[in-house]
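With one protein chain withheld, the remaining protein chains of the complex are depicted in position.
Moving on, here comes chain A:
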Amino acid sequence: MAAPNGTRGDAPDLLTAGMFIGLGALGLYMARGLDGGTLAQMGPGFLPRTVCILLILIGLAVGLPALTRPAQAIEAIRIRPLAVITISIVGFAFAATYLGFVLASLWLVIVGSLADPGGKWSHILLLAAGLTLFGALVFVYGLGVQVPLWPV
């Protein structure tokens, strides 16, 4: 390795390796109490453990060569869509149960729209009203999804 350490490392591959090894280790930890059994009488822990070990090995096979490859950065992460979309979904889940479909849907569309900075308020509100009406008619009345329309 001639080049200094700073210019080496394929970041997306290293991230992959990290996730593979991490998930494999998590799986092994959670399967620690499960009985492995024998080949003829496989226990619940046999296949999970095998898969986790394979996953860790694959993680190493992806990660180790990536350490010495020329540096490559991960695409920039933009926090706004990531955070806004996640918050809007989680909010919808609670709102649908406790506040009814109408409020949940309005919340989801209005908050979700904030993920894109270019929107106009008039458009967003119109879209929210239209989609909520559509959703209520098609899903709640039409398909019979079991969700209250209004707060109970």
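Keep this in mind: a residue touches a chain if its C-beta (ideal position, glycine included) is under 8 Å from a C-beta of that chain, and two chains touch if they have at least 3 such contacts; residues count from 1.
By our rule, contacts and distances are computed from a predicted model.
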{"item": "Protein name, per the UniProt record, of whichever chain is missing from view (\"Polynucleotide kinase-phosphatase\", \"Phenylacetate-CoA oxygenase subunit PaaI\", \"Putative tricarboxylic transport membrane protein\" or \"3-hydroxyacyl-CoA dehydrogenase\")", "value": "\"Putative tricarboxylic transport membrane protein\""}
{"item": "On chain A, residues whose C-beta touches the chain left out of the figure", "value": "12-13, 15-16, 19-20, 23-24, 27, 30-31, 34-35, 38-45, 47-48, 51-52, 54-55, 58-59, 61-62, 74-75, 77-78, 81-82, 85-86, 88-90, 92-94, 96-97, 105, 108-109, 112-113, 115-116, 118-119, 123, 127-128, 131, 135, 139, 143-147"}
